[in-house]
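What follows is a single structure, written as structure tokens, with notes after it.
Rather than the whole complex, this shows some of its chains in their spots.
Just so it is clear, A, B, C and D label the chains in written order, and each chain counts residues from 1 on its own.
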Amino acid sequence: MAIAYLTRRERFNAAHKLWVNEWDAAKNVEMFGKCANSNWHGHNYALEVTVKGTPDPMTGFVIDAKKLSKIINDEVVEKLDHKNLNLDVDFIPKNIQPTTENLVVLIWKQLKPKITGCELFKIKLQETETISAEYYGE
Amino acid sequence: MAIAYLTRRERFNAAHKLWVNEWDAAKNVEMFGKCANSNWHGHNYALEVTVKGTPDPMTGFVIDAKKLSKIINDEVVEKLDHKNLNLDVDFIPKNIQPTTENLVVLIWKQLKPKITGCELFKIKLQETETISAEYYGE
Amino acid sequence: MAIAYLTRRERFNAAHKLWVNEWDAAKNVEMFGKCANSNWHGHNYALEVTVKGTPDPMTGFVIDAKKLSKIINDEVVEKLDHKNLNLDVDFIPKNIQPTTENLVVLIWKQLKPKITGCELFKIKLQETETISAEYYGE
Amino acid sequence: MAIAYLTRRERFNAAHKLWVNEWDAAKNVEMFGKCANSNWHGHNYALEVTVKGTPDPMTGFVIDAKKLSKIINDEVVEKLDHKNLNLDVDFIPKNIQPTTENLVVLIWKQLKPKITGCELFKIKLQETETISAEYYGE
């Protein structure tokens, strides 16, 4: 009864900025630099969702990758793609900075109840060629 | 006297939307779909600038790639990176949609007067993994 | 009236083999090596379609990339994806080897009549990390 | 005595289909969609093999990467490259679906007895740009 890990990659494009309302503009720029631009900036995000489980003896699937893709698209991608991460997304609290680190935790919480028959193992989000974050539910 | 082509790649992240002010919201959404989201979305852009010329007999350079990089950064990347392409950029006219096709033409015009000692040959801009545009000054 | 080039990338996965029916097995293996395996092999193909034209003054589009994507999917990807290129595809003649070079010519012919309002400029097909082919309608 | 991980990447191209013989065609298509195409389809697979161990004090190697490459090629790549994964491979049982999840387990079993002087840690197989699987011997 081997345990294998299956990863599905999806993509979305979104706008955001990093800005703490309790701070004045100078402190926001000092902390966040260009990321505090008041007119927003954006990214092409690549999202990798990894689940863990025993491949089904008949189908060979830990999970049907098309079914996993549909869950990710319904619960996450449709809500983030071509959206403003500070303003438009019901599962991102307004007082939470939409950093890569916070996004992987929020995406985990969004997906966790929907993954059945196997175990959600990892959320990875690539924000740029140089920055990515991961969350394992710890 | 061989003619070689040198390409330098730079990156920037920006927000934008596609929206024709003369049209109502319904027509904008019909034409531009998700790209018309009023709260913006964004991309990681990869910009490739290609110049053409004869390598210098002493240095072997068509152009010093570090000098080319500085020109691209001063004239283009600094003005686009972490900016809103509809609102923040002096060389993008407000009545022009910031599509990939229009951006390559505008970036060409921005760089053309600054490239000396060799010839600007091509601007390529990758907007997403699936969409890119090129301009050759035609 | 600038002329820009827009490229759309799509993907498909297919099986094929290289095999000349007029030759015996030994000659096929001599010519095609592992590619002549009688039980087929396959690839993840990445297809890039480039069109050329003047960006529309209102929309900034040479062509609506979503519309171009739909044409490529309807005319090419749906017919090739998860198919056998020797057996399953109406626009690949049975006496033509499904090499990368022949495929770019056949895909051009398939797409050419469907592209309106701009000009089909290039078909590029990446077969593996080491082999690709291009066709410009010459 | 530090413990480091060394990863070697190899590639192969193969045909396969997903098809349960005990099911009729309708049920196979319902479960596997396009992957059930009776005339096969195929992929460019990228295989990453990770071993774990203490770098040798003289050579600095956890394992000689050229030796590891030879083992992977002899035991796995030569048997899978340009082959049909349902029909041609001695170490893939005929009643097992050649899914990415099952393949990483089978490749692990194939390589495990051949890795000496360090420990096999992970098999990763990338099937497409959107699907990959991993196995850690659990």
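Quick note on the criterion: a contact is a pair of C-beta atoms (placed from the backbone, for glycine too) under 8 Å apart; a residue touches a chain by one contact, two chains touch by 3 or more.
No experiment lies behind these values; they were computed from the predicted model shown.
Student: Once every copy is counted, not just the 4 shown, what does the total come to?
Tutor: 6
Definition applied: only the chains that are shown with their structure count from here on.
Student: Report the inter-centroid distance (CA atoms only) between subunit B and subunit C in whole Å.
Tutor: Averaging C-alpha atoms per chain gives centres 28 Å apart.
Student: If I count partner chains per residue in subunit C, which residues reach a count of at least 2?
Tutor: Nothing qualifies.
Student: So in the complex, which bits of subunit D are touching subunit C?
Tutor: 11, 13-16, 34-35, 37, 39-44, 81-84, 87-88, 128-129
Student: What does subunit A use to touch subunit D in their complex?
Tutor: Residues 2-10, 50, 55, 58-62, 64-66, 69 of subunit A touch subunit D in their complex.
Student: Going by the contact rule set out above, which residues of subunit D touch subunit A in the complex?
Tutor: 18, 20, 22, 31-33, 96-102, 104-105, 129-136, 138
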